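After this line comes chain A, so read on.
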Amino acid sequence: MSFNSFSEFLAMGGHGLYVWLSYGLGVGVIAANLILPRLSRNRLLAEQKRRLRREENA
Partner candidate 1 sequence: MSTGTNPGNARRGSALALFSATVRREFLLSFRRKSDLANPLIFFVMVATLFPLGVSPEPDFLAQLAPGVIWVAALLATLLSMDALFRSDYEDGSLEQLLLSPQPLFVLVLAKVAAHWCMTGLALTLMAPLLALMLFLPADGMAGLLLSLLLGTPTLSLVGAIGAALTVGLKKGGVLISLLVLPLYIPVLIFGTGAVQAAVTGLPLAGYLALLGALLALALVLAPVAIAAALRISISS
Partner candidate 2 sequence: MAEKKWLPRWFFQLASPRWCYQITGRLLPGLLLLTLLLLAVGTVWSLLFAPADYQQGNSFRIIYLHVPSAIVAQSAYLLMALAGAIGLIWRIKVADMVLKSTAPIGASMALLALVTGAIWGKPTWGSWWVWDARLTSMLILLFLYLGVMALNSAIENESTAARAAAILALVGVVNIPIIKYSVEWWNTLHQPATFKLTEKPAMPAEMWLPLLVMVIAFYGFFVVSLMQRLRNEILWRERRTGWVRELLNKQ
């Protein structure tokens, strides 16, 4: 382990802001790219099912 305590870990030797900002952004970008397509997919499927039902009932 490179750190002796949790508070040391958070502080990152004074560079805490930079490291945590970067990692936060990294997690955010990756999560967005994994979750947003999933949400799009659900929306797409719902829309298309509704369209199908509409066309069958018409």
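On the choice of candidates, all candidates are chains of the complex that A comes from, given by their letters.
In this text, contacts are C-beta pairs under 8 Å (C-beta built on N, C-alpha and C of every residue); 3 or more make two chains touch, one makes a residue touch a chain; residues count from 1.
Computed from a prediction, not measured in an experiment: that's the story for all the values here.
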Of the listed candidates 1 or 2, the one touching chain A in this complex: 2
Touching residues on chain A, where the partner in the complex is candidate 2: 1-3, 9, 12-16, 18-19, 21-23, 25-26, 29-30, 32-34, 37-38, 40-41, 44-45, 48-49, 51-52
